[in-house]
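Let me begin by handing over the structure; questions about it come next.
Removed: one protein chain of the complex. Kept in place: all other protein chains.
As written, the chain order gives the labels A, B and C, with residue 1 at the start of each chain.
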Amino acid sequence: MLHLILFLVFGAVCVAGAVNLLVQRHPINGALSLVVVMGSLAVEYLLLGAEFVAAVQVIVYAGAIMVLFVFVIMLLNAGEEERTRGSKVAMLFGVPGMLVGSILIGWVLIERGSGAAVPAGALPGAPKVIGWLLFHDFLLPFEVTSILVLIAIMGAVVLASHPDTDQGRKEG
Amino acid sequence: MTPDLHLWLIPVLPLVGAVINGLFGKKFSQQTIAGLALLFSGAAFAVVLSVAFRFSALATPHTETLATWIRAGSFQADFAFYLDHLSLVMLLVVTGVGFLIHIYSVGYMGEEGGFYRFFAYLNLFMFFMLTLVLASNYLLMFIGWEGVGLASYLLIGFWFTKDTAAAAGKKAFIVNRIGDFGFLIALFLLIKHFGSLNFEQVAQRVSPLNPETGGAGLLTAIGLLLMVGAAGKSAQIPLYVWLPDAMEGPTPVSALIHAATMVTAGVYMVSRSHLIFERAPTALTVVAIVGTLTALFAATIGVTQTDIKKVLAYSTVSQLGYMFIACGVGAFSAAIFHLMTHAFFKGLLFLAAGSVIHAVSGEQDMRQMGGLRTKIPWTFWTMTVGTFAIAGIPPFAGFFSKDEILWRAYQASWVYWAIGLFTALLTSFYMFRLWFLTFFGVYRGAAEASDEDAAPHGHGHGGIHESPMVMVIPLVVLAVLSVTGGWIGVPASLGGSNRFGKFLGPTFESTTPGLKAGPGAASQVAPPGKESEQPEPQTGGASEVALTGISVSAALIGFGLAWLLYYRNPRLPQQIASRLGGFYRAVVNKYYVDELYAALFVKPLIAGSALILWHGIDQDVIDATLDNSAHGANEVSDSIRHMQSGNLRSYAGWVAAGAALVIVYMVWVGTR
Amino acid sequence: MNISTFIIVSVIKTALALFVLLTAVAYTVWLERKVVGHMQNRWGPTRVGPFGLLQPMADGVKFLFKEDLTPPHVYKPLYIAAPMIAVVFALTSIAVVPVGNWITIGGLPIPLEITDLNIGLLIILGVTSLGVYGVALAGWSSNSKYSLLGGLRASAQMISYEISLGLSLVGVLILAGSLSLRDIVDAQGGTFWGFIPRWNIFYGGQFIAFFIYLMSAYAETNRIPFDLPEAETELVAGYHTEYSAMKFAMFFMAEYANMITVAAVASLLFLGGWHGPVFGPPILQAILPVFWFVLRIFGFLFVYIWVRGTLPRFRYDQLMAFGWKFLLPLAIANLVITALVVAIRS
Partner (left out) sequence: MVPISYYLILSGILFACGVTGFLIKRNIISIFMSIELMLNGVNLSFVAFAAQWHALSGQVFVFFVMVVAAAEAAVGLAIIISVYRTRETLNVDQVDLLKL
């Protein structure tokens, strides 16, 4: 019961945040609403028993990635976005397509979705277990992603460094 | 089995030389290049010599398999080398003469551009030729066969800036293609019916067969096709036309490839497959007839030529005709014997001619020479030896080989003999004509006058001069060989014992005694007991001596005629020519054969391909397809390229729409 | 216990924790002023109450009644939200910090913390990492270049140092084999060689880790020598230049609450938590661990203040270079070595 209530509440918060991201014109509000979405998603994870995932969600997504976004928004001092009408396609095909697709999927989920219910903390994603999986079964993907991150760091440094001065590179 | 002979070294050494010179030669100095080329060709020669010395101790034939090349079902072709008496002789000739000519070239090509190119090609040729000779199966032989074709093409067109040279190279290559076509089909037939190309296996499977006396058969077909290939490579009628033009190449090349070694490949191949020919009398007859005709034909042309190298070229053709006569009457050892001696004296003649040309600064027209006897004594004397040798004057090499051929031809049919004899007369006539024109009388050239004449060879240092030692030494060596080379084959009737014939015996003795009649069967007049390889003195020894006398006298008559016409009173030839009129003109123009071929084959072929292949297929079908498809693609993309508006959100829209389609499809499939 | 008692107990504990924490914050401010004063040969607050002990109250009252003026051109919603975000996250993170063993009240065993999660440490890290929003948004929303610069500096600096902070903790986690603060503290019980307490700072060879943590913590809490975001000499007061009255006080509280949290985590992870001599009657036995724990926190705070009174301020690029090029590699090295040692030992 409590479980369902919590789910509904934070689900509502989630959706609200997402919709807010859509309607807000200022990127910083979008970023903050996204942070809200992520926070409530962390709670959903907790409800699903994935406590470690929840913690990492908060630390990595809300605590690092979104801070990066906010940082960039502040740095570029991005203002209100002006509603230019650059693309008819997006409106003519994209939005209807998205609607059709999501409606269909929702219908499938409701009609054909298994009614299987998960009790709170059904599957305790304890850090030990996750770590075991990560470093035994998924060792190779783990290492590969590490390389990916390394490359990403270098790419970011090179891209963001000032082309004229070498200052940016020194910073990185 | 014999301990490792390292036969593979023999071809590979020149290849190494070719690779080194060809790849890095540009950087090297001439000394380095020449040193390398000589080193590797000489090394090959040395290996051959060592093999030759140990040869008597070997269990022959000796096969050395390096690797399996093709294995398809029961058919197998290896990289294998095959050494027996025949290939040994060929090896000695090729490497020996080749080495000498390498030395000669160092001096001769001294002032030429592309020094490294020349020697790279030359070594390459050695490699392929040795592969051809050493091959243990027809396929590997074919590789060498094609390879020497390539090398000769490269070397004929060595001065590729000269149109005539380039054209001659192409001509040689294309004409050879025709022959190779026949050869290739013969190989296919062999594979189809004997399931192998290996010499020994083919021999095993052929030997039980009986001679196809009754007209044509499988073996006849194979034999004829092989003959086509041989005719192409060895410049026999009707494919001889490339050889005279091949004289566009540097003289050492003419000596090595187009006199001594490559052109004899056909003879070698025919002798190599003698088992097949012995069982195909028709084919043998054809071989003999072709050889006879070629000999006569080329000789007549040679009489009228004025270009010194052309004369030698036609004499080469006619001598090759001799060899084919020998093959045609089943006297393979005689053919090889003549091949060897011919390699000596014809190589000598060419080199000497080259030395003459060198001396008179690139002039090749004999009418512009004369009286060189005193100016270039070395060349003169060596040339003299060569001339006597080819004219068949005893005791020079040519005498013995030619005499044996004539004798065997007589045994086969007096027709061959008669024509051969007349050819011999012509041969000595035009050779001495060349001799007189070049060395006697007064000098008619202009080289003395002007010091700077840019002749094709461009030996800028005018004035008539003896060639450098590096060129003279090979001349001398070859001259000695031309004198003594024949002595190893002195027929019994002249108090010798035909050692050469005996040596080659094991290769050529027919596997089944009953088939000794092969040559006899070739010409229906086979007298019994004349079939063995060596002529027996007890039978017809006297007649043989008589024939020898006749041929010698023929040679002398030729000499006399030449002396009369070209030394005693040089006016006479003109009058005779005018007397002969049309016939003479025809002969001068080589019987218009080139023009005939051009009219018959070349022009129709070019026209047809231009009409059908070029305009019809290439332009209207292939190009049209490509152009139209490209044009269509261009238009289509031009119409839909506006999808790529450069706007991110539009792309996102397309993606979303596509995803929606996929989802719809999946849901439709899933819920059906 | 059934759900209702659980809720009741939780509420009581929360209220208690909040009260204690806020008081602690107030008196940390007093302590700082006193200590720094004495270091600088001043008395610090002395007027209000004995030793100026009532000074925090006065400050609070002043903050409450001061005029709360909002400059024009600020982005209002965030300008108002920023200090709340800051203080909320700062106070939240204390929720999972255990201050002592279980105690039993009326046969009801109660853990001395608001909630005991077996990923408590991660929760703390997460919540503190969220604290940066307050600073950043404050800097941005108040639409002034000083604030913006301060906010930028703060966010960059906090992100950068969070990495080395987390890495410095991993060594301890490896030793304890758990993320639950309680387990980590229990792992540090007892002594070795008879007398040395088995704290991570001594025992686990986490000495280096402790100092990495110390410096990163200073940077995280924007304290001297890393207080670039509020460097008076350059940016009037950094991200809270435009704030006044209670909003400003919220930032203040957030900063000191963060200090306390950091100090608590340090004492839990490195200084053996509440371990210490326990004796006397049961009530005393129940209290003593809490006392030892508080004592450690106090000591840590004292070091904070001491450093502040002693060290000058870094330059900003020096700060970044120090974090990325010195602390981070050091932390990684320490982590690797610890992992190796543990792997070899097991």
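We take it that a contact is a pair of C-beta atoms (placed from the backbone, for glycine too) under 8 Å apart; a residue touches a chain by one contact, two chains touch by 3 or more.
Nothing here was measured: the structure is a model prediction, and the numbers come from that model.
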Displayed partners of the chain not shown (whole complex): A, B
Contact with the hidden chain (one of B:Thr374, B:Thr484, B:Asn589 or B:Gln644): B:Gln644
For chain A, the residues touching the chain missing from this view: 3-4, 7, 11, 14-15, 18-19, 21-22, 27, 30-31, 34, 37-38, 41, 44-45, 47-50, 52-53, 56-57, 60-61, 64-66, 68-69, 72-73, 75-76, 78, 81-87, 90-91, 94-95, 98, 101-102, 105-106, 109-110, 113-119, 122-123, 125, 129-130, 133-134, 137-138, 141, 145, 148-149, 151-153, 155-160, 163
Where the unshown chain meets chain B, residue by residue: 641-642, 644-649, 652-653, 656
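Rule of thumb we're sticking to: only the chains that are shown with their structure count from here on.
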Chain centre separation in whole Å, for chain C relative to chain B (CA means): 99
Contacts with two or more other chains, residues of chain B listed in rising order: none
Per-residue multi-chain contacts in chain A, two or more chains: none
Of chain C, residues touching chain A in the complex: 3, 75, 78, 117-119, 122-123, 125-127, 129-130, 132-133, 136-137, 139-140, 148, 151-152, 155-156, 158-159, 162, 166, 179, 317, 320
Residues on chain A engaged by chain C in the complex (per definition of touch): 2, 28, 32, 35, 39, 51-52, 55-56, 58-59, 62-64, 67-68, 70-71, 73-75, 77, 126-127, 171
For the chain A and chain B complex, residues of the former touching the latter: 86-98, 100-101, 104-105, 108, 112
